[in-house]
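Yeah, one chain of the complex is gone here, protein chain that is, but the others are all in their spots.
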Amino acid sequence: MSIEYFLNSLYLIKPEIVVTTFLVFVVLLDLFSNKRNNLLPFFSILGLLVTGYFVLEQFGLKGLAFVTSDSRAMVSVDSFSAFFKSIVVLSSIYFILMTVYSKEMEETFDRTGEYYTLMFGMVLGMFFMISGSDLILLYLSVELVSLSSYVMAGFAKNSEKSSEASLKYLIYGALSSGLMLFGISLIYGLTASTNLYELNPLLIVSEANSFILMFAMLLIFAGIGYKISAVPFHFWTPDVYEGAPTPVTAYLSVASKAAGFALLIRLIKVSFIAEKDTFGFWIYNPIFNWQDFLVIISVATMTLGNFAALWQKNVKRMLAYSSIAHAGYLLAALAVLSDTGLVAVLVYFAVYLLMNLGAFLIVIFIKNKTGSEELDSYDGIGFSMPFLGVSFTIFLVSLTGLPPTAGFIGKLYLFIALVDAKMFVLAIIALLNSVVSLYYYIRILKHMFLAKPSENSPKEELSAVQFIILFSLVIPVLLFGVYFSPIVELAKNSILLLGF
Amino acid sequence: MQQVPLLSLITFLPIIGMILILFLPKNNEKVIKSLTLAVTGIQVLLGIVIWRFYDYSLGGIYNQASFQFVEKFRWIEISSVSWLGTIKIDYFLGIDGISAPLILLTAVITFIATLASWNIKTSIKGYFALFLLLDTGMMGVFVALDFFLFYIFWEIMLLPMYFLIGIWGGPRKEYAAIKFFIYTLLGSVFILLAMIGLYLSATETLADGSKVFTFNMLQLMNAENYTADGILSPLNPSNLRLWAFLALFVGFAIKIPMFPFHTWLPDAHVEAPTAISVILAGVLLKMGTYGILRINYPMFPEITNQLVWWIALFGMINIIYGALCALAQKDFKKLIAYSSVSHMGFVMLGMASLNTAGVSGAVLQMFNHGTITAMLFIIVGIIYDRAHTRGLDDFGGLANQMPVYTGFVTIAFFAAIGLPGLSGFISETFVFLGAFHVESIRLITVISTLGILLGAGYMLWTLQRIFLGQLNPKWSALEDLTAREYAMLIPLTIIVIALGVYPSLMLDLMNSSVNTMVNFLLKSPETFSGLPF
Amino acid sequence: MMTIGLQHFLIVSGLLFSLGIFGIMTRKNAVMVLMGIELILNSANINFIAFAKYGNFGYHGQMIALFVIILAAAEAAIALAIVLNIYKNFSTVNVDEVNKLKE
Partner (left out) sequence: MSENQIILFSLFSLFAPLLGFVVTVILGKRFKFMYLFEVAVITLVLLASISVLFVKLGYLPDTKIVSEFAWISLGNLPILGDFNLSLGIMIDNLTVIMLFVVSLISTLVHYYSIAYMKGDPRFNRYFAYLGIFTFSMMGIVLTHNILMMYIFWELVGLSSYLLIGFWYEKKSASDASKKAFIVNRIGDVGMFAGIMMIFVTYHTFTFDTIFENISSGVLPFNSDFWLTITGLLLFCGAIGKSAQFPLHVWLPDAMEGPTPVSALIHAATMVAAGVYLVARIFVLLTGDALFIIAVVGALSALIPATIALTQNDIKKVLAYSTISQLGYMILALGVGSFAYGFFHLITHAFFKAGLFLGSGSVIHSMHHEQDIQKMGALRKKMPITYITFVIFSIAIAGVPLTSGFLSKDGILAGTYAFGLLTGQWIFAIVGFLVAMMTAFYMFRLVILTFHGEARDHHKFEHAHESPLLMTVPLMILATLSVFIFYTANPVDAEGGWFLSKWVKTPTTVVPESARYSFMVSDANIEEIAHSEKIVHSVSYSEALHHAHMPAVFLSLFLAGLGILTAFLFYQWKKLNADKLASSLKPLYNFSYNKWYIDEFYDATFLAFTMALSRFLAWFDQTIVDGIVNGTATITRFFSRFTGGFDTYVVDGLVNLFAYVSGMFGLILRKLQLGKVQAYVVLVIFSLVILVFLFTNLQIG
């Protein structure tokens, strides 16, 4: 294993390196600066932009990093990972902006140093989740992400809710990653390998005990499922989302979910799919029936998410459940196990990033004014804060999946994929679910517009920057609703992950 | 004339108006109102222009060449990754004899409705912004020839409608609004499913000879375009096509509304403000039947031919059932709402006949019902504004108090019960003649004629209860029509009488298209054959 | 005198695993719960090493074990910090009483 090969590998993980360096810088800056450091946010944004630049560089790139003798690659770099990394970067930037403009975080501003350190840690972890191709590396990165997010969830030290959230997150997360590790160990025992690429042939021709293998796979899925909060591994989600500071919630609901999905997809595609037929349908080997499994999980997830959301009286909690439901839709798209399905997943994620961040952003802005996330405190917001009201309406409509918003495109591709694979039952279940989802989304609208504003309802005063931030999410949501070529092009180009 | 993008203009003008309104300051209501009025007025003018330049000889339906004012250019084009197939969606507008009358209708009704919303008090700005958005949605549905575009316009209407009912409506507005929203959404998801199914089973041949999946309605009407292994291809032995037809049909039937999906209508109408009731009954209901004519019929001709009996049957149920329900109502507005259910039944009956008389009758009935019901709801609104009650038994003897008003009411009512010389008669007669001509649904037609009788029953009874008899002293303060109300009623009255005396004004407009449709439905079943029936 | 074989190790690790889960499910004291988690991790470690040894997979397994041990340490550190914070806010470490967030 020669040095230039090593350098070549380093060259492939430029973004990760950048992230790490900035992590270090942040620590140092925090060390040598006074308590409240207002430079840090900008600095971190800068760091993320640089990272973003290097991520974009990786589009169209194909490479295996740290390939050891028997072609075990630790990291694989391709446009697929680039896509998800850019999602992570984008959401991190919005995460910072949210933090800066959220009142509830103000008490923590004397600890910004740790905050951004943790964030960079998370980003690093997620990057490796996205492009890692060895179970151990994946496990470690999952843990890295988890550890940082435990702390972040409890970052508002003095708030009971926050710290409770962190405890629950911790116990739950630790358990599931433990299960995952145990699963990995079994796989290791069965195949003598933990490398995704290596597993593939081994699994194809495996005469290994399929029951053990399945058990192991379920355990591993427990680890991933908890990251993407798929039923039945979702229980932490509502509590943590509600308890954690809103920016963190938003971040978890988008970034770590994205990483989780990337990991899941890579796992399935790389280690279980031998080849695909002419229509782009993946031929998965029968040793583990991913399709049925994912269908069951996705149906359970979307249904539970939507129906449990019906009753929520706290907007954040409601959005938590809705994000579970959306995970369900994504899983449904994945369950098709075809390139069309994969495109649908990517498109949906791009859209989901915009609308979900937007929704949380508005929740933050409104809380800044009203100091509450309870549904009842939203009465008449539509009239006292028309701009926020209207934008929220747009995001909610998009989340429901109605034209002319980007959400519709996501749904459209999802259903195209399903119908294309003749999975009509799943399609109809998903459709009915989206009808149910209308109930609770529209409940918010009803409170904002149909209820009469409580007197002394605060006026809406947004700084120019806040407007810009909001617009930067509203405009694309509407734009992609009527002209969606860019997203789809991007998604299509990004599904070529390494191998097959 | 073809150079000017008339259809885009008439469709998106309201959006422009809406944006202008959004930038106007809250307080100057006059400007907002007059702006809206101007926009809708221009729409009417455009409508007239379109009518003026419309070529009666062209058929339309399935042949792009014979559509008019066509605007078509590539809207979405995704062709990067070859093995996934390219996606091409057109921005494709055009009208034929089926949609042209409905465009005129929409223009007129929206204009009238703007006048009707003059007495909106709270948050004018939002109201008219939403109103204009709704307007665009409606126009768009009638001009779109690309299924994807059609669906977007179809969905755009939901939210404005929800708010317009929900914010400016009556006491139980929230209930009515959500009910409307959920129902229509439930319908449209089925449409979406069927749409995707169609998209995935038919291809369009491009200039370069390559084939791509298509949302183009006209291409979807051509049996050759269906790929052999397509989900909904006629060659597909499964009867998925039947299910797709039903999905679409239910989706549209909810809008019509067809029994038993009609229950949202009375609530929505009773709670909605006058102008919105006018729009709802005047235009929105027509979208259901229009959708069936535009999509179900030509895309599933063989199934259509199988199911006409059922369509006719449900038409009959609507007619009789709606009339009987209306007979028992105590609330003026609810009564009118149920009468709409009954009258839309005639449309379905006419469509079921699959011959020119019936279908023309149906389309004409759409137009006439639009104008007449608009009149009726305006009438209800007028009395409600003055008396703040709609109870039929609270009134009596208004004829002396408000003679002119009574005059208009009489015209509207008699138009509604199909008195000759007024527009309602012609369409109903055509529907009956056409439907009776078909062996299989003759009995249904004969039973449906009872609708005429019951119609006379409830309308005249209402007339008597509200206007005849001794004047209830409580109402001795009500004054007769204002100028604005004249402005609303007179144009409609003129239309109603004009079409009653000389229906060719509309019939000629739609005739060739209807014939094309009928011929298409006659011939195409063979080409679409190969189904397990 | 019987020789210790792979299955014995597996049995042990299985027991540890089950015990860990049992602990997590039943212990009321947060610290005990955390120890349950440690048990799970270590059961996995035993697996890795046992497989590596008896399957002649090289030293891959052992390395993994090392990683895991380090990671477990980190996790424990953070966990304890969080538990402390809980104690500060709720003045208890009984996980059952930490249920402000529900439904």
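Order of writing sets the labels: A, B and C. Residues in every chain begin at 1.
Here, contacts are C-beta pairs under 8 Å (C-beta built on N, C-alpha and C of every residue); 3 or more make two chains touch, one makes a residue touch a chain.
This structure is a prediction, so every number in the text was calculated from the model and none was measured.
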item: Chains shown that the absent chain touches, full complex; value: A, B, C
item: Residue of A:436, A:470 or A:487 in touch with the missing chain, whole complex considered; value: A:436
item: Per the touch definition above, residue among A:150, A:172, A:329 or A:365 touching the missing chain; value: A:172
item: Option from B:88, B:179, B:343 or B:390 whose C-beta touches the chain left out; value: B:179
item: Listed residues A:192, A:214, A:428 or A:462, member touching the removed chain; value: A:214
item: Absent-chain interface as seen on chain C, which is shown; value: 21, 24-26, 33, 95-96, 98-103
item: Those residues of chain B which, in the complete complex, touch the missing chain; value: 172, 174-175, 178-179, 182, 259-261, 263, 321, 324-325, 327-329, 354-357, 360, 397, 399-400, 403, 414, 419-421, 425, 429, 432-434, 436-437, 445-446, 449-450, 452-454, 456-457, 460-461, 464, 467-470, 502-504, 507, 511, 515, 518-519, 522
item: Residues of chain A in contact with the chain not shown; value: 167-168, 171-172, 175-176, 179, 210-211, 214-215, 218-219, 222, 232-233, 235-236, 238-239, 289, 292-293, 296, 304, 306-313, 375-376, 436, 439, 442-443, 446-447
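Convention: only the chains that are shown with their structure count from here on.
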item: Per Cα centroids, the chain farthest from chain B; value: C
item: Chain B and chain C: spacing of chain centres that average the CA atoms, whole Å; value: 66
item: Between chain C and chain A, distance of the C-alpha-averaged centres to the nearest whole Å; value: 27
item: Overlap residues in chain A, where contacts from two or more other chains coincide; value: none
item: Residues on chain A engaged by chain C in the complex (per definition of touch); value: 136, 140, 143, 147, 150-151, 154, 157-161, 163-168, 170-171, 174-175, 178-179, 181-182, 184-186, 188-189, 192, 194, 238-239, 242-243, 311
item: Chain A partner contacts - residues on chain B that touch it in the complex; value: 75-78, 80-81, 83-84, 87, 123, 151-152, 155-156, 158-159, 162-163, 166-167, 173-174, 177-178, 181-182, 185-186, 189-190, 192-193, 196-197, 199-200, 231
item: Footprint of chain B on chain A - complex, ascending; value: 280, 339-340, 343, 383, 393, 397, 402-404, 408, 412, 415-416, 419-420, 422, 427-428, 431-432, 434-435, 438-439, 442, 445-446, 449-450, 482-485, 488-489, 492-493, 495
